[in-house]
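Got a structure for you, questions after.
The other protein chains are all here in position, but one chain of the complex has been omitted.
Order of writing sets the chain letters: A, B and C. Residues in each chain are counted from 1.
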């Protein structure tokens, strides 16, 4: 297994997520080539050096052109803001590298077209990180559709709802500037819904839409009192007709109070339906027209079975993905305990108490009556 | 930051979970000492060697005594079956090591007492891995209770429900033998509920219980036709009185059809209530008596905010813990694509289609009517 | 209390619902005038006679003109198919009667306008039965909005989903013919969503929409083999801009497999959100931006408190409206039991068993151990 050297451009939120993926991948999946975390790249040297260390990269670069030149980098991963994708991706493709790029691929259709042309010319492997396609529950939905178990698809209904910029005092970050982000809710989160719709339902033949910017001026970052214009949409909605005759509704907003990251969709077919919500990403709601009439109803499928897509690589059924974080947190407090010289609860004493209760239950079962835990050592 | 060498004894399900925790901890939390994954230990050399490699350990041992002797091991982590905990833990404590042990601490109260004595004598750091205490939602419940926001606790109601051994053809694994496992559902999963009750409500003063073994004979592993006796409980239930006057009900079973790993509890206090279910571990249901009368109701709190316990170390609000696995899956298919010489979907072409839809929406917003995506390059 | 004579035109599904309302109203609410169920009207004499008897009307008519002429009828209630509303309503208004008309008021805007003119001229009381406005949970939503507790409304998101005509063998009933029904899902159920949006958010300034007829030919009723054309929409979706700047999405369909009558909406404002689903009509989901940061979440408000709109007239908190039907069903089986000479379960013997268990629990509490029910008489 030779492995393939990865060069990651960018190291913020998505940089952390991609780094984690490269680290975790060979621990849970048997892959060949395995990714080698060759280098991470960012313009701020102090920042990228620390990121390399924290995120587990072997080295760092401060110029993406240097990264791309490196012989030990076979795959370039681009997680920078959308306005820089084109330049970096074109360079990477030009150097004959494989490329994975964060979504949206570009800030405009023209740019995306140029990048597609370059990818075709390069002939290397390319992919775009619309990561929600690979939630096990989404994969299960795809499987049901491909196997015809939902029949002919009639309806797609997507709402991707967030609320993180509702406060008018929230600053004018780069995501709110058209020249950097391309668009607002539409391109940032609506793009995910479009990709999921393409994946699950198929091509879209026409659309009609609306957008709105509810808060038009916001404080500049780091200024006191100065404000600037928000140049992207806060919310977008559109209707769509799919090539296969299905109807679609889409909504993307950052102004849905209480919906932190509700990436939800429902699909209705002639034989059944599915519904998904990222806030409960381990579940898929499934309905079948052919179920016995008296027990028809949406099933809440816990997509954590060994046979479910990707799920078998993680934990036993019902131990949802993410459950393993409880162990990380346990080790966190253990390390803090070692540092402080104080055993973190639950200590052996706590466990002894627990055992005493279990023991009392067993004695109660034998004796048939109320029984006190024996806590002689406490 | 000197770090502390960890020696892990055992490498199956819990070995994977603990290894993952040591690997991930320094990537998301700033800890000092940081754990160094010094050595993993198991009796089967081929198995433990592969585990060391897959799980990320620097070396391996085949005898836990050797592991404990090592100078570079400061912390011994015991994840073997319960009947071996005592021996290994006593040895580790005897060698002056810090110890973390999987639950239940021991298979009997006598053993647990002996281990507690040894821990007290050793004076090193000890802890027991009742990991569910450190689900962020459970920590939030604890915080609400400690701050008095639920008032006086009156009720604890726990049900830990699984269904993985319902098939009478499921084999007689070690967990179903009393000499190895100590007890069945009671000690395996009921112990978690007891620990959570201790953590959240307090000491238990008396109990009365019942147990049942529904399937009394099972096929021996690897035999054809031979069966053996199940010597532990399939299910257990008990009532409890807490020291503080609260009432408790507990149930643990492996025979609740459809409940894969439903570790659920509800607490009712004089000022409010909380409810938790591990199958939706990112949520806590919370009720307050003092809410305005017309809008009282259980709140579904998405425990993913920066201010929530542990949650801030992971992802933005609403991006539940576990969400990052979608990236791991993406990289899995990317590696497979590189191996196969075929770009995995969504390719640049797919992303171009997506961009074309976004572009059409924007043109529709400008033009006011139905608009077709421009897919010239497809 | 003089009362007011009601004349009901129509006696099918809506006729049953309105009759029930007149019968129940004075039993739970203190109204003046009280409705007197003077006469029901239908063209089929046998049918309307039986309906009068079953539904509790004092008399019947077979010609709506006769009904309207009657001196003892002060209020005319029109529940016929939409294509007949105009004629009947105009006649009733012309006779100086009060009028309540089922929705939609008319099959076309022109007709509705004519009816509005007539109503203004008549000067009597008029109303249209968009009944969902008066679900207690919807009223609570209205109250929260009117009191400013949701702040400025930004989003309205409605989906009214049914699935009753998905089978292509479902016949060509009147609701599927444009000349009788005016429109399909749009006018039948979409109209409810529009009315709720008007009620809760306000006026709509512009829309853009789409409709679809998935099954274009259906069997004629009562024929064998012959089919006819479906001339209304099976599904409709549209976007809307409200006068107050809010964005709206609407969808109405009869092809959402598994959604029997999901009349659902969500409203997002600057200070909070609400969500409603008729299939759980006793609940309103409510979110407030100003809740303490660590316990923010959608509250499931059980809208059954005495202080909730209309709810106080029915049953105690948590006894949802509809709960009383369990008593009707009990009396049903009691009457059948009397007819058959066989006591319906639970008989006194069953209740004796129940009492024996309660008694055993009490003795167990006293005695502290497992206790058998005393079933001496069984």
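Criterion: a contact is a pair of C-beta atoms (placed from the backbone, for glycine too) under 8 Å apart; a residue touches a chain by one contact, two chains touch by 3 or more.
What you see is a predicted model, and the numbers here were worked out from it, not measured in a lab.
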I'm checking contacts with the chain that's been left out. Which of C:214, C:238 or C:265 qualifies? C:238
Missing-chain contact among A:4, A:161, A:215 or A:286 belongs to A:286
Looking at the full complex, which residue from B:55, B:76, B:189 or B:208 touches the chain that isn't shown here? B:208
Which listed residue (C:49, C:143 or C:319) would be found touching the missing chain in the intact complex? C:319
Identify the residues of subunit A touching the omitted chain, counting contacts across the whole complex. 140, 143-144, 208, 283-284, 286, 288, 291, 293-302, 305, 307-308, 368-369
Could I get the residues of subunit B that touch the absent chain, sorted low to high? 150, 154-155, 157, 159, 161, 163, 166, 208-210, 212, 214, 235, 237-239, 241, 245, 247, 249, 251, 253, 255-259, 266, 268-273, 287, 289, 296-298, 368-370
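Going forward, only the chains that are shown with their structure count from here on.
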Give, as an integer number of Å, the spacing between the C-alpha centres of subunit C and subunit B. 46
Tell me, which residues of subunit B touch at least two other chains? 208, 302, 305, 369
